[in-house]
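Encoded as C-alpha cells, here's the structure I'll be asking about.
All protein chains but one are shown at their positions in the complex.
Each chain gets a letter, A and B, in the order it is written, and its residues are counted from 1.
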Amino acid sequence: MSADSHALAPADHSPISGLAHDIRGGISNPILGMLLFIASEIMFFAGLFAAYFSTRANFVDANGVKEWPPSEFADILNPFSLILVATVILILSSVTLQMALWAIRRDDRTGFLRNMAFTFILGITFLLLQAYDYSLLFQEGLTMGSGPFGTTYFTLTGFHGAHVFGGVIMLGVVLYRGMSGQFSSRHHDAVEAASLYWHFVDVVWIVLFTILYFL
Amino acid sequence: MATHALRPAAPTYSRGRLYEWLTTTDHKKIGIMYVINSFVFFLIGGILALVVRTELAQPGLQFLSDESVYNQIFTMHATLMIFMFVIPMLAGLGNYAVPLMIGAPDMAFPRINALSLWMLPLAGILLVASFFTGGSAAAGWTSYPPLSLDGPLKSPGTGQDLWIVGLILIGTSSILGGINFLVTIFKMRAPGMTLFRMPIMVWTVLVTSVLVVMATPVITSALVMLFIDRNYGGRFFDPFGGGSAVLYQNIFWFYSHPAVYVMILPAMGVISEVLPVFSRKPLFGFKAFIFATAGIGALGFSVWAHHMFTTGSVFLPFFSLMTFLIAVPTGVKMFNWVFTLFRGQLTFSTPLIFAIGFLTMFLIGGINGAFSASVPVDFALHDTYWVVAHIHYVLFGGSVFGIFAGLYYWFPKMSGRMLDEGLGKIQFVLMFIGFNLTFFPMQMLGLAGMPRRIADYAADAGWNDWNMAATIGGFLIAASILPFIWNVFVSLRNGKIAGDDPWEGNTLEWATSSPPPPYNFDHLPEIRSERPVFDARHGRGAH
Partner (left out) sequence: MSPNPRKRPAPEALIAGLVVVILAALVIAVFLTGWGSSLYPPDAVTQQGRDVRGLYDIVFAFGLAIFILVEGLIVWSVLRYRRRPTDSDLPTQTHGNNIAEVIWTVIPTAIVLFLFVISWQTLNKVDAVSARPDIRIHAIAGQFQWQFEYLDQDGKKVATQLTPAYDTATGAGGMAVPVGRSVQVTLDSPDVIHAFYVPRFLFKRDVVPGQTNTFEFTVDASEAGQVFRGQCAELCGTGHRLMLFSVIALSPTAYDAWLNALIEKSNATPAPLPSGTVLNVTAEGIKFDTTTLDVPADSPFAIAFTNKDPAGVTHDIDIRDSNGTVVANEDTINGGTTTNYTINPLPAGTYTFFCSIHSNMTGTLTVK
C-alpha cells in the first residue's frame, strides 16, 4: 500500500527497506488480502445458503403440502427467461474482464481499457435486468414477505445484487484509474484484485442460479 | 539505538497532536487507541454488571422497578464486554505488538487498519445510544429468535435493530482486521523470521485471524437474516411463518463458539510471552504449543452445538466428543506453561502475577468445560448460573487477567515509562479476591438450580447468601480497577523511565526504543530463533 512505499523512499538500502516489499516473491499484499476477503465472503454466503436449505427442507405450506417452490409460486421462476439473459451477461462480463487483465499484463492499455469498459457496461446491464426482473416478480405477488420462499429468494439474490453493485463500483474505479494511465504490466494489483472479486461474484451467481432455478 | 532517521522527515506543517492521532495510520497509535476505546467500554460494561449484581444481592426487585430494564442491562453488559471490550482489546494488543514482534514497519494495510479501528467507537455509540431510543436490546447477547423478533412481548423496539447494526459493524471491523493481520504475518516478516521463529503471540493472532475471517461473516449472515425478519417481513427464524428458531442458534454458534477462542487465544499468546520472560526460560514445548493452538482453532469449528444440547435438535454424541477433545490441546498448553515456570528464575513483576492469575483461574474454567461437554451433566447445568461462572472463569479469569498482564507488560513500550509495581499488585490482589468471590459462588448457585437471566428469585430458594457474596465480590472487582486507572494516570507523567528493554524481553519489540519510532526499527538484530533479543543479549550459545 502507498504508506509503505512512502516510508521506504528515503533509504532503499536500509535493513528494513526490503520488509514492506515482497522480497520473497510470490503473491502481493493486496491480492492476498482480496483472496482472504473472498474467503470471508464465501462464508457469508455459506451462512445464507445454509439458511436457504434449512428453510427449504422444513417447508410445509398451509395445507400441509411439502412442495418447493410453494404451489402458488410454482411457475414464477422460469430459468429460460430474462434471468438467463442476465446470467449470460454476467458470465460474459467475466470473460471480458479476464481479457482486460490479459491485456494489461502484456501492457496493451487500449485493449485493457476497451475490455474494462465492456465489463463495466455489462455489470450495469446485469443490475438493470435484475431490477426489472424484481419488478416483474413484485407484479406477480412474490415479495420478501410472501413466506419463506420469497424471503430466501430475495435475500439470496438481493445480497448477490449488492455484491455486484460493489463490484461495479470497483470496476468503475479501476476503469477510471486505467484511463488516467495508472496501470502497466508491472503495476496492476488493483486490476488483479478487482477481477478476483468479480469472478467470485460471478461464481456465486452461477451457484445461486443453479440452486434457485434448477434444484 | 541509533536515532538518525530512515523515516520520512517530519511534515513541515503541524495540526496538533490530537489531529495526528485521529488521522494516524501508525499501527502503534491505532493499537493504543484500540486499547483506550476498549477500556472505556470495559468501564461501561462493568457498571452495567454492578447494576445487575446490585439487583440480585437480595431477593425481591428493589433497585430496578421494571424487569425489562434488567433484561436490557445484562444484554448490554455481555454485548459490550464481548464485542466492545475483550475482542477489540486483544485486537488492539495484537495491533500494537504483532508488527513489532515480526520486525515489520507497520501492518500490511495501514489505512484499512485505521478503518477497522474507527468502526468500533461508531458501533459502540450505536449500542449504547439504544438506551436512549426507547430501550436497548433485551433478548440476551445471544438474541435468540423468536424473542428477538418484532412483536408484543418480544423485541418491538429499535434497540434490537441498533444492536444488529452495531454487531455487523463490529464484525466487519474484525474481518478487515483479521485479513490485515494475516497478510501482515504472512508477508511482512523480517528476514530470518520464519514461521516457526514467530513469537507465540503472533501465532495466536494468526490462528485467531483465521477464525475471525472464516467465522465472523457467518454471524453477519445470521444478523442480516434477523434484521430482514424484523423489518422486511422475512420468515427465516419465525417458526409460525415457515422458519426455524433453532436455525438461528446453529448459525449464531457456528461463529460464537470460535469467537470464544478469538477471545482467549491472544490472551494465551500474551501469557506465553510473559511467562518465559519472567522465568528467564524459553517457553516449554514451543512447537507443541503452536500445534495445540492450531488444533484448538480447527476443533473450534466443530463444537458449536454444545451450546444447544438441550434444544433437542442436535446430534449430541458428535458434538460431545469434539468438545471433550478440545480439552486435550488446551491441557497441553496448560502443562507447557506450568513447565515453563518449573525450574525457572521467577521475578514477580505485575505482568507475571497476572499471568499466574490467568493460569490458576483459567484452569478452573477449563475443567468446568469438561462438565459441559458431558451431555447429561450439561442437561443439569445448562442455562444456570453455573454456566455464568464457567464463562467468567474463562473470559475474566482467562482473557481479562491476560489482558492486564499484557497491558502491564507493554505499557513501558507504549509510553516509555514503567507502571507502578505497588499499585499493580494492589490491583491484582483486589481483583483476584473479588473475582473468586463473585464467580465461585455462581457455580454453587447454578448447581442449586438458579437459572441465569432472572431479575429476581424466591427468598426461600436458598440462594441468598451466595448472591450477596457475589455482589460484594463484584464491587471488589470494580474497586480493583481504580488503582489501575490511577496507576496509568500517574505513571504517564512520573513513572520510571523504562528504557528499551526493561523486562529483559525475548522478542523484537524490545530491540527498538520505547516508544518505538514511526516504522518501528532502525536496526534489527539477527533472527535465528524465536527469541532474537534474548540471543542478542546472551549470545547465541545461551539459547
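As a working rule, a residue touches a chain if its C-beta (ideal position, glycine included) is under 8 Å from a C-beta of that chain, and two chains touch if they have at least 3 such contacts.
From a predicted model like this one, the values you see are computed outputs, not experimental measurements.
For the chain that is not shown, the touched chains among those present are B, taking the whole complex.
Among the residues B:328, B:459 or B:497, only B:328 touches the chain that is left out of the figure. The residue from B:115, B:129 or B:370 that touches the chain not shown here is B:370.
In the complete complex, the residue from B:195, B:461 or B:485 that touches the missing chain is B:461.
Of the listed residues B:115, B:129, B:298 or B:338, the one in contact with the hidden chain in the full complex is B:338. Think of the hidden chain as still there; on chain B it touches residues 67-68, 71, 138-140, 144, 146-147, 152-154, 239-240, 243-246, 279-282, 284-288, 310-313, 316-317, 320-321, 324-325, 327-328, 331-332, 334-336, 338-339, 341-348, 356, 359-360, 363-364, 367-368, 370-371, 373-377, 379-380, 382-384, 443-444, 447-449, 451-458, 461, 538, 542-543.
We adopt the following convention: only the chains that are shown with their structure count from here on.
Each chain gets one centre point, the mean of its Cα atoms, and the points for chain A and chain B are 33 Å apart. Residue ranges of chain A in contact with chain B, taken from their complex: 1, 3-4, 6-11, 14-20, 22-23, 27, 29, 32-33, 36-37, 39-41, 43-48, 50-51, 54-55, 58-60, 143-145, 147-148, 150-152, 155, 159.
Of all the residues in chain B, the ones that touch chain A in their complex are 5-8, 25, 103-106, 108-112, 175, 178-180, 182-183, 186-191, 213-222, 224-225, 228-229, 232-236, 241-244, 247, 250-251, 254, 518-521, 523-524.
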